[in-house]
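Yeah, one chain of the complex is gone here, protein chain that is, but the others are all in their spots.
For reference, chains read A and B in written order, and residue numbers begin at 1 within each chain.
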Amino acid sequence: MKPISVHHAHKSYGAKEAVKGISFEVDEGLLFGLIGPDGAGKTTIFRILTTLLKPDKGEALVLGLDVVDDYRQIRKHVGYMPGRFSLYQDLSVEENVAFFASVFGTTIDANYDLIEPIYSQLEPFKDRLAGALSGGMKQKLALSCALIHKPEVLFLDEPTTGVDAVSRKEFWQMLHRLKEENITILVSTPYMDEAEQCDRVALMQDGQILSIDTPERITKTFHNQLWAIKTENKYQLIQLLRSYEYAESVQPFGEYVHYTDKREEVQAEHIMEYLKSKGVINPTVVAIAPDIEDTFMRLMEQEETYE
Amino acid sequence: MPNEVNNRIQNKIAAFVGFVVKEFKQIYRDKRTLVVLFGMPIIQMLLFGFAIRNEVENANIMVLDASQDQVTQELINKIDASNYFTVVGEIQRYDKIDDLFQKGNIDEVLVFEADFARKLQRGERPSVNVITDASNPNLAQLIQQYSTSIIVDWQQRRSGLPNEQNSGVVANANMLFNPQLKSVNLFVPGLIAVILMLISALMTSISITREKEMGNMEILLVSPLRPAQIIIGKVLPYLVLAFVNVLTVLALAEWVFAVPFRGSYGLFMVESLLFIFTALALGVFISTKANDQQTAMMVALAGLLLPTVLLSGFIFPISSMPWPLQWISNLIPARWFLVIVRSIMLKDSSLLLLWKETLILLVMTLGFIVLSVKNFKVRLE
Partner (left out) sequence: MIKAEKLTRKFGDFTAVDHISFEVGAGEIFGFLGANGAGKTTAMRMLTGLLVPTEGEATVAGYDVYEQPEQIKKRIGYMSQKFSLYEDLTVRENIRLYGGIYDLGDQQIKQKSDELVNMLGMKELQNKMIGSLPLGWKQKLAFSVALLHEPDIVFLDEPTGGVDPITRRQFWEQIYKVAEEGTTVFVTTHYMDEAEYCDRVSIMVDGNIDALDTPAGLKEQFDADDIEEVFIRLARGAERGE
């Protein structure tokens, strides 16, 4: 029995189809990531799996239980952290945790060992109202509350959105520690670079899954040679490469521009010569390996050409 | 096995208690709302009791006495002697009345027909025309009622037996149970109804929709809490608060305004509790339909509070409403509660007399509870 399995799930809000026939499974003890921008359908999938929404078509099972028929059973065994901070802002840190413990018929002490690594960081502030916490601390509190009843499956909807890079990094470290407790975790994020933190990911766009695999294998599907190009003036560089007859894709990427070429065999010199012929002084052209973001954009473009 | 069942029940109770404790903490921490909750009844009570008096005090009267005999003089003196009226002077011509009212100093003119005393003696029914400045209709109506009842009273004393053709039933009723015609006596029951509506229905609906709006409900739903636990947990604190307010208003009425309380306190408490339940059920029902606090507030204020103030008989008597409004007023719980409270407070009515109104409230309450349970969503859609 897989902790999470979704088969051909559809969900519409009025005329808008948010989830267009999605299927995926998550193995026990895995950290599985749904990666995609806002509007990809990530939150809808979370709400279906946490029994908050019924799929229009298809089925979804959590711990082998149907999300529509057995919703009461599922609610006892899963932990959920919604995308928006949903704890009581007018209760203190400790009161929030104690409240959610009582809701699940347990106490803080009974499950302290599980939340200890996270909650211990909050304990100095346990009398502070939740509304007065910083973004990173709110997120730790929400995770503590979602874990207080030792759930078998943990659903985390965009836990790192709007949180600064330091807190984000810490958060992922906490998730890796939880994995060791054999908790299955489904997590979503709009930050492409966080895909590497997951065991497996589903890249999502516009209600569909573009690709499911381990992050390494997904980037291997990017077949073309990718070039990172840098010059003094980035805007001009983009314009020049766009008008290059062999250009396949041109995307700004940090201080570089990522470029693929239509030709089978292409050398860095070819591109350099072209740029120099246009008056660019000293361009840097380096062959690089694509990352998830390059691959995601490639998959998006392919999807659009199919349509 | 029985142990496991015991455990489960214990867990359920612990979860419920945890919920209620959380609710009380939240109410207690929201100091501003707390001040409003406890301050409002007191302020409203003082406002209605002292400021917004619907009583006539020293209304200015002119007399047009075509008869000029001893009887009319006696009647005029009696009216002048009352606290409500001051006879300012006399006029001679009927067509002066308009001018008089235009100037705005005179509220009423009494017109006695000629040969008043003689007609009375012959057993005829001489007429007094009571003409009021109706630019303020409420006041005009009151003045008219007051002066009519003084005349009727005078006539009864004079003849020694009630003259049925002349006695105004409305005036008589008022005189009987509210002899000083004090409006505060009538306002207290209405005020209790308004305050209970406000606290019970408005506050519960807002507090439940706030959980939806802040996203808390999303987590509560994905937990083993049952809808009944959530609803009762939400309602219980407001039941207590509302009841405290009933006692406050009652205490103020007794000790500050000396409003008579003729009936049974026990019955009054039970009926108030019933009405609180009606209002709470209404509040829960609103919150099952509204998704944010703003909607809940609008519905509660426009849909509950206004009708409670305007159509329940609190300010405007139902009998003087046009029939569509009279019909609508039947649907307003406060209308029935008002009848109950006024009867208990001013007339010492027993449950035997009030069973119909009580039954109506009971049916309404059950109806709203059934609707709420049916409409409570265990999911987000």
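The definition used in the following text is that a residue touches a chain if its C-beta (ideal position, glycine included) is under 8 Å from a C-beta of that chain, and two chains touch if they have at least 3 such contacts.
Everything quoted here is computed from the prediction, not taken from an experiment.
Enquirer: Just to confirm, in the complete assembly, which displayed chains does the hidden chain contact?
Expert: By the stated touch criterion, the chain not on view contacts A.
Enquirer: From the list A:Y88, A:W227, A:Y274 or A:F296, which touches the chain that is not on show?
Expert: A:F296
Enquirer: Which residue, A:D27, A:D69 or A:D193, contacts the hidden chain when the whole complex is considered?
Expert: If we include the chain that is not displayed, A:D193 is the one touching it.
Enquirer: Would you mind spotting which of A:D164, A:E181, A:E248 or A:E273 touches the chain that isn't drawn?
Expert: That would be A:D164, which touches the missing chain.
Enquirer: In the whole complex, what residues of chain A lie against the chain that is missing from view?
Expert: Answer for chain A: residues 36-40, 133-137, 161-167, 169, 190-193, 205, 234-235, 238, 251-255, 293, 296-297, 300-301 touch the chain left out.
What we mean here is this: only the chains that are shown with their structure count from here on.
Enquirer: For the complex, which residues does chain A have touching chain B?
Expert: Interface residues on chain A, with respect to chain B: 47, 50-54, 71-72, 75-76, 78, 80, 82, 84-91, 95, 98-105, 145.
Enquirer: For chain B, which residues count as touching chain A in their complex?
Expert: 8, 10-12, 14-15, 17-19, 22, 25-26, 29-30, 214-216, 218-225, 378-381
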